[in-house]
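Right, I'll just put the structure down here and ask away after.
All protein chains of the complex are present and in place, except for one that has been dropped.
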Amino acid sequence: MRLAVAGVGNNISALVQGIGFYRQLDDEEELPGIAHPVLGGLRVTDIDVVAAFDVSETKAGRPLSEAIFAAPNNYPVLGAPQMTEDPEVLPGIADPDDEQQLTSVTKILRELDVEVLLYSLPTGLPEVARAYGRAAIAAGVAVVNCTPDPVAGLPDLQAEARAQGVPLVGDDLQSHLGSSIVHGALLALLEERGLTLSGSYQVNMGGNADFANLRKHGANKEASKHRALRQKVSRTDRVTVIPSAGFVSHLGDRKVAHLSIEARGWADMPVKLDVTLQVQDSSNAAGVIIDLIRIAAIARRRGETGFPVAATTLLKSPALVEDPLRQGDHALELLAVLAAENAD
Amino acid sequence: MRLAVAGVGNNISALVQGIGFYRQLDDEEELPGIAHPVLGGLRVTDIDVVAAFDVSETKAGRPLSEAIFAAPNNYPVLGAPQMTEDPEVLPGIADPDDEQQLTSVTKILRELDVEVLLYSLPTGLPEVARAYGRAAIAAGVAVVNCTPDPVAGLPDLQAEARAQGVPLVGDDLQSHLGSSIVHGALLALLEERGLTLSGSYQVNMGGNADFANLRKHGANKEASKHRALRQKVSRTDRVTVIPSAGFVSHLGDRKVAHLSIEARGWADMPVKLDVTLQVQDSSNAAGVIIDLIRIAAIARRRGETGFPVAATTLLKSPALVEDPLRQGDHALELLAVLAAENAD
Amino acid sequence: MRLAVAGVGNNISALVQGIGFYRQLDDEEELPGIAHPVLGGLRVTDIDVVAAFDVSETKAGRPLSEAIFAAPNNYPVLGAPQMTEDPEVLPGIADPDDEQQLTSVTKILRELDVEVLLYSLPTGLPEVARAYGRAAIAAGVAVVNCTPDPVAGLPDLQAEARAQGVPLVGDDLQSHLGSSIVHGALLALLEERGLTLSGSYQVNMGGNADFANLRKHGANKEASKHRALRQKVSRTDRVTVIPSAGFVSHLGDRKVAHLSIEARGWADMPVKLDVTLQVQDSSNAAGVIIDLIRIAAIARRRGETGFPVAATTLLKSPALVEDPLRQGDHALELLAVLAAENAD
Partner (left out) sequence: MRLAVAGVGNNISALVQGIGFYRQLDDEEELPGIAHPVLGGLRVTDIDVVAAFDVSETKAGRPLSEAIFAAPNNYPVLGAPQMTEDPEVLPGIADPDDEQQLTSVTKILRELDVEVLLYSLPTGLPEVARAYGRAAIAAGVAVVNCTPDPVAGLPDLQAEARAQGVPLVGDDLQSHLGSSIVHGALLALLEERGLTLSGSYQVNMGGNADFANLRKHGANKEASKHRALRQKVSRTDRVTVIPSAGFVSHLGDRKVAHLSIEARGWADMPVKLDVTLQVQDSSNAAGVIIDLIRIAAIARRRGETGFPVAATTLLKSPALVEDPLRQGDHALELLAVLAAENAD
C-alpha cells in the first residue's frame, strides 16, 4: 500500500519505525500492541511510505529516515531496520493560498501512485489541512486526517470527494488507549450501573511538540475531546477536560493523564474513581493510524467514497455522525469483518 | 414487597437506612445513586423488611432498628426516619444440621407472607447458606444470595426450587461499582482496542467485618472475582486478584481498591493504567440488592422459577451461565424492559 | 487580638468560621488541625475581626457574617456560632493611586485599635497590595501578606516599616499542607537518600476564584512556588510546576494536586513516586494564617520590627532570606519557644 505523509512529526517517526519493528518479527509471532494484524487483506507490514511533505528547515530536503529524528521530534529511537523506500522530504504546501503549491502536491501524488495521504501536521493550521485535502482529492487519493483541524468535517470537501470518488477519513484520531476513550468508558460504566455523577475532570500532560502547541491552540482539541466523550455518554456537562495542562519537558514523547470521577451511590454515599494513564504518545497515535490508513486504502480500492463507517470508533470527531452510539456499534461489526479477511 | 433477611450486617443497615432516606425525598426529586427507580412496577420505597434472622449475641432479640447499629456493624448512621415495620431479630439457623431450626424458619416465612429471603451472612458458612436456601424454598419464598458461598449454583437446590416454583437468585452480588466491574471494563477496553496485556493486579482493603473475615475465607471470593472478570474478558491468566490485603480499621465500612494494568502498544511501547476506587462498601452492595430483591419478587409473582436472567450482570457468579458475554447482553435488555414498567 | 482584613474571600470565610468552630469546642478537647493551640500566649480563639475591606459589589456594605458567603466565595458553610464582632465590610482601597483612600484606611485602623492587617485580595493586584501595606504602616499596624504580590519583599516598605517600628510578615503563605511543601519534602528526601532525580512535575487544580484567577496571573505564583521548593532542595531545574492547570468547577473550594517524581537508583534502575494531595484550599490557608497573624501581633506588642524570623517556614517567599535552609531551622526553634508560652 503506497502512503504519502504530510507532516513528519513524532507520529510518523512512530509509524515508520514501528513498521520496521514488526517486519523483523517472526511470521508466526503474535504482534504486540496490534489490534488487527490484517485488515481488508492488508498486513501491518504491507505499508510503504513513498512520499513525505514538511516545510520545517530541520526536515525538508533530508531523507525520511533522517527527518523522523530531527528536532523537535523526540520519539524513542528503536533501532529497527530501515524501510525499503526512503523518499526525500519535500516542502509541500507552505502557503495554503498558493494554488501552484497545491497543484504541485497533486502532481507528485499522482506520479507516485499514492493511494492514501495521511495529514499529520501540528494542530492549529486549518487552512493548510484544507489545502492538503483538496490537493489529494484532486489526485484521486484518499485522505486520512489525524488532527482536530477539520477536513472530513468540511461539507464542501466531502462534496468534492464524492464527486471524485475518493474516501475522506477524519477528523482527529482517537488514541489507541487515550484519556478520552478511558474516560468515556468509565463514565459510560457509571451511567450503566446507575450511579449519579457529581463531577469529573481529565487533565493531560506531555513533553512533545504537541503539548507546547496545545497550550495555545487548545480550543479545537477541547471541543473534539468533548465530542469523543459524547460518543460514549449522554451527559458531559459535569465533566471538565484540560487537553494540556502544560509542557513537561522531562516526559518527552510520553503522555500522562489524570482522571477523577466523583459520584453518588445508594443513600447518597460518595463513590470515587482516580485514574492515571501513561502512554507513549506517538505510539498511541500510530497504533490507530495503521488501521485508518488501511481502511482508507481498502475503501478507495473498492471504489467507495465519502466517510467509511468502519473508522468511527477510531476517531474523536467522525464525519457524518448523527447517532454516534449506534454508528459506533456498526463500526465495530464492520471492523470485525475486515479483520477476518485473509492477507495474500 | 415483603422481605426477610438472614444476617443483619452492614449491608442490611445500608438497605434499611437507605430505603428510609429515599422515602423522605420529594416524589419529584431524582433519586441519587439509583439505577432503576422502578423495576417491574416496584419502587425502591416499596420494600418492607418484615423478618430478620441473626444468631449473634449483639443482635438477636433486639428490634431490627437497633440491631443494624450493633457491633461489628459500622455503616454510617444516616438519621433517616425509621421504617414502618420493625421486627425483632430472631436467631434463625445456628446449626445447619438441625432440621428443626430449618422448619422453624420455613414456618415464620410462611406466616409472615414473606416473598423474598435475602441471604447475607458472613462469607465462609456454605452449610448455613444452603440451609437457609432449603428453608425458603420449602416456604415457597424466592431466595437472593449475596455471598460467594453457593446457593443458586447448587444443582440440587436449583432442582428443588424448580419443583416448588420458586426463583433462586445468586451467587455473590456484583457491587454497584466495585473493583471487579471496573477492572473488567478496563481489561475489556484494552482487548477491544487491541493492546497486549502484560500483567495486572487488583488489591482490596477495608475496615468492616467482611475484610477481617475475607483474610481467612478469601479462596471462594477470589474464585468468584475471577469468574466476574471472565464475564467481561477472555483472558484472565495474567491478572492477580487479592480480595483482601488486610483489615484497615480506620476505613470503617469504606473500601479502597488499587488496580494496575500494564500493557504493550504500537512498536511494543508500554501503556499503564493505575486506578484507585473508593466506595462505601455496604452502599455499594445495597445499591444492587435493591434490584436483585425486586427481580426475585417480580419473578415469583409472575410464577417464574429458576434463575432470572435479568439478574446476570448484577452477580459475580450468576447461575447457569454458559456464554456469559451473551447472557449479559440479554440481561441488560430484560432490565431495561422491567425498568420501563410503571409503578402503581 | 484585634484583626483587620483586606479582601473577604474564602480564606477569610474559613478563618472566621473556623474560629467560631473552635470556640464551641470544650476547653479540654484537642483542637483538630491546629499546629499551635497557643502562640506567644495567644489562643486560636483570642482573635477578633474588627474591620474588613472589600470593593466587590456582593460584599461591600454588608455585615462580615454575610459577606463571607457572597459569590464567588464557596467555602463550606460550617454552621458555627457567629463571632462577637460583626463589622460592616467597607470598600477600602479601590484605586491605589488615590491617597485619600489610603488615608481613610489608616484612620479606620487607628480608630479601631487594630493590631494586625491581613492582606488577602486576589493575586495580581501588586499596586493594591503595596497601598494597603503603606496604609497599615502609617497606622502603626503590623501587616501579614498572604499573596505572592510583594509587600514584605519591597525594600522601601521594609524601610518605612522599620522607621515606624512595625513588623511586616510575608510574602505568599505556605499552605498548611500544600503541594509545595509536600513536593519539597519528597525531593529533599530523594536528595538525602542519594537518588538521582530524572524529572518531576506538580500540577494543581481547583474550583474557587483563586484558580480562575491564577490561569491569567500564574507567573508570580510559579516563581513563588519555585522559591518555596528552593527552601528545601538545592536543584529545582528538573522540576515543572503548574500552579493552575485550569478551573474545575465541581471541586469548589477543594484543591487537588498531582505530583510525580522520577529518579534513578542503584545500577541506574528507575524509582517512581506518584502523589495526589486533596485539601480544602481555604482551610489550608487559614490553618497557617492563624499562626502568621499571632506572630505579627506578638512581634508588634514586643516592639519588634521588620520580618519576624519565626514566620519563615510559614511563607513561600519569606523576606530577607539569605540562607533559607538555615533560616528555616531557626524559625522552627523560635516557633517552638512561642508555642511553649502560656495563654492567660
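The letters A, B and C name the chains in turn, as written, and every chain counts its residues from 1.
By our rule, a residue touches a chain if its C-beta (ideal position, glycine included) is under 8 Å from a C-beta of that chain, and two chains touch if they have at least 3 such contacts.
Everything numeric here is computed off the predicted structure, so don't read it as measured data.
Contact with the undisplayed chain is limited, among C:V5, C:A67, C:C146 or C:I290, to C:I290. Residue B:A245 is the one among B:A80, B:A245, B:L320 or B:L334 that touches the chain missing from this view.
Touching the missing chain, out of C:A185, C:A219 or C:A343, is residue C:A185.
Within the complete assembly, residues 198-201, 203, 205, 238, 240, 242, 245-251, 256, 258, 260, 262, 274, 276 of chain B touch the chain that is not shown. Although one chain is hidden here, its contacts on chain C can still be listed: residues 14, 17-18, 21-22, 30, 32-36, 76, 78, 80, 176-177, 181-182, 185-186, 189-190, 192-196, 263-280, 283-284, 286-287, 290, 332.
Everything that follows uses one rule, which is that only the chains that are shown with their structure count from here on.
Chain C has its Cα centroid 46 Å from the Cα centroid of chain A.
Averaged C-alpha coordinates give centres for chain B and chain C that are 49 Å from one another. Of all residues in chain A, those touching 2 or more other chains are 274, 276, listed in ascending order.
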